[in-house]
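Here the complex is missing a single protein chain, while all its other protein chains stay put.
And now, chain A:
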Amino acid sequence: MKILVCISNVPDTTSKINFTDGDTKFDTNGVQFVINPNDEFGLTRAMWFKEKQGATVHIATVGEATVEPTMRKALAIGADEGIRINAVPTDGFFVAQQLAEVVKNGGYDLVIAGRESIDYNGGMVPGIMATLLDMNFVNTCISLEVDGDTATAMREIDGGKEKISTSLPLVIGGQKGLVEETDLRIPNMRGIMMARQKKLNVVEPIDATKATTDLKFDKPAPKGTVKLASSVDELVTMLKDEAKVI
């Protein structure tokens, strides 16, 4: 099985979010970048397939050279090869088209992407990619088994989960559940050393359209101070008469 894991390079979950250039750009100053958490679950699941069932695992990222440390981390975790599409990831539609091209050229059986990236939260790359490629697609995937050409997945739905049966080639939008949190891997020294030797291919982007432009950003209005109740009775009164939420 040939697996492609799509890795998004995102600000660490603890990052303070600020904007620059008249609030038109995300301020990367002092921000640590990491593998998108949803992708990390997918990458670990791909490693599981590699070790238990035999698979080749490639990773792909749309980004300029600055994303390479994050890609090296994914290689250190155990992916075999990386592909960097040398372009600024302008919007989800653009990214999906670039990744679809990589999938088409690489002949992958399974493409694992994250349900959404935690920066722009578009949640559209896996679905658009699957549709452009006419591959089967399962979103919010929380478990995945592959037997020959048959895939059995579980997806999260509002208020529960749904078992899905489909076939390869398949694209999934994955998240926590694909593997347990405790199974996530931290690269060890040997992995880091080996990652340095692994191939990180740089390909130029295809001509693709972008569909949206973020004109401006802003932050939520600062919060007022919390009103503390000194008793449960007082709290209930506040919620009932003041906030009118119960």
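Odds and ends about this structure:
In this text, contacts are C-beta pairs under 8 Å (C-beta built on N, C-alpha and C of every residue); 3 or more make two chains touch, one makes a residue touch a chain; residues count from 1.
Keep this in mind: contacts and distances are computed from a predicted model.
Note on the omitted subunit: UniProt lists it as "Electron transfer flavoprotein subunit alpha/FixB family protein", one of the names in "ABC transporter substrate-binding protein", "Fatty acid desaturase", "Electron transfer flavoprotein subunit alpha/FixB family protein" or "Ech-hydrogenase-related complex, small subunit". Considering A:E51, A:E145 or A:D214, the position touching the chain not shown turns out to be A:D214 (whole complex).
Of the residues in chain A, those that touch the hidden partner chain are 11, 13-14, 17, 19, 26, 37-38, 91-93, 96, 118-128, 130-132, 136-140, 142, 152, 155-167, 175-177, 180-182, 209-220, 223-224, 226-233, 235-236, 238-240, 243, 245-246.
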